[in-house]
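Right, one structure below, let's go through it.
With one protein chain removed, the remaining protein chains of the complex are shown where they sit.
Entry: subunit A
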């Protein structure tokens, strides 16, 4: 069984995108039910949500506050899942509740195993 990284991206910073506390509670439940379902299949390999603070370092010794990127969506969290195939990992990712939001995305990447047994 291989490990796959699910990288969740959504708009964390735009004011209009901020959920109300009640909405947030609903989102958290949906998220936990999703991760719990993966863990119940013994396919959870680790990972967590991230806080909205961050720093970005660049090659020319420039550091900026806050995430991030040239796009509106920033990384909101990541989990590692165990799956037999890319398709299986993608099926798990498809059920991720953040995909109910417009513009949000989940990126699925296979973790390359380094053989350090030799």
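The rule is short, and it goes like this: a residue touches a chain if its C-beta (ideal position, glycine included) is under 8 Å from a C-beta of that chain, and two chains touch if they have at least 3 such contacts; residues count from 1.
The rule is simple: contacts and distances are computed from a predicted model.
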Hidden chain of the complex, named as in its UniProt record, picked from "Sigma-70 family RNA polymerase sigma factor", "Response regulator", "RAMP superfamily protein" or "UDP-glucose 6-dehydrogenase": "Sigma-70 family RNA polymerase sigma factor"
Residue, one of A:20, A:42 or A:60, that touches the chain absent here: A:42
Those residues of subunit A which, in the complete complex, touch the missing chain: 29, 32-33, 35-37, 39-42, 44
